[in-house]
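Only a single protein chain was left out; the remaining protein chains are all shown in position.
So, chain A:
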């Protein structure tokens, strides 16, 4: 195994290190809380000569992703980062980048969306853009953040995929929390991640009409291709993780990570950093003899419908914790999980727990409450399909 050095860094800094070790050639930067430190560290690396990259300061998030598309169209490995309002401001460019098949990697610091204005965390920003054609991965800690930046380039640049990847870190909970992170040497990362070879790029010797428009007789075929590329990403994600494990000794389970699910009667589904809290709650309940399990969804696109259905097939009650709500229906993760469950022979009662909006803390006791609700549902008691957990006041419900 290659030599790795232990760093003590925040989630943002882990991302910056991942971008550096990936030999990223162009970084387009516009700051937004809580992503700013990632860009500051990259800027310092460039100033100190530790990173040879074209560091472009742009005037908005819309420009950040537009410039990233231009850089990627030149065949360069390109990174940018954003959060919340910034992500929404570049929303049209997200569709443009995936349609253009440019393998950009972008960090998103998950943060709530105004109004009310808030810089604190939830996942309503990225989940509202599930349909933008990007691969979306959600990481749990700083090590996974570092590892997934490097893996994200390998996935995005695969010729079968050529689709941009959004690496999501919960704002503050992860972006600003310091943890030990093992960082392999540059030579070790080089051996895992070769330079990007763009199959199509701006080239004076082979001039192309790039990013053209297309009328109804041809347009839908390009959308079909995008869907096929996203489907092709499933095995590629597995292969990349296998290779990463062989190089660096770490693996995360692919599209999902099931914890103590094998004999679990009640399973809670989580996305992002809250998984750590939920793991602790599951351990505590297991000590009391309760058969509970945890299913961490790592990739929201491509959505692991088969893996989710398999992991939940013996559960007698399923809960989905959403740091998100689609007003007038339910949490978006819940919608996706339910759709995956429909194919199972037995579909257990499923409850949706809306929690942690706008930076509201989610404690172990909140998770335990969710498992209590699932116990009631398992016993056939009437339960609220969608419940806001840990509201600070009484309501009329």
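The working rule: a residue touches a chain if its C-beta (ideal position, glycine included) is under 8 Å from a C-beta of that chain, and two chains touch if they have at least 3 such contacts; residues count from 1.
Basically, contacts and distances are computed from a predicted model.
> Which name from "Anti-sigma-factor antagonist", "Pyruvate ferredoxin oxidoreductase delta subunit", "Phenylacetate-CoA oxygenase subunit PaaC" or "Alkylation response protein AidB-like acyl-CoA dehydrogenase" does UniProt give the chain that's left off?
Cross-referencing UniProt, the chain left out corresponds to "Pyruvate ferredoxin oxidoreductase delta subunit".
> Among A:186, A:218 or A:242, choose the residue that contacts the chain missing from this document, as touch is defined above.
A:218
> With the missing chain put back, one of A:46, A:200 or A:309 would touch it. Which one?
Only one of A:46, A:200 or A:309 touches the chain omitted from view, namely A:200.
> Touching the absent chain in the whole complex: find that residue among A:38, A:162 or A:256.
The missing chain is touched by A:162.
> Given the contact definition stated above, which residue among A:100, A:184, A:272 or A:302 touches the chain not shown here?
A:100
> Even though one chain is hidden, which residues of chain A still touch it in the full complex?
Chain A touches the chain not shown through residues 99-102, 162, 199-200, 206-215, 217-218, 221-222, 224-225, 228.
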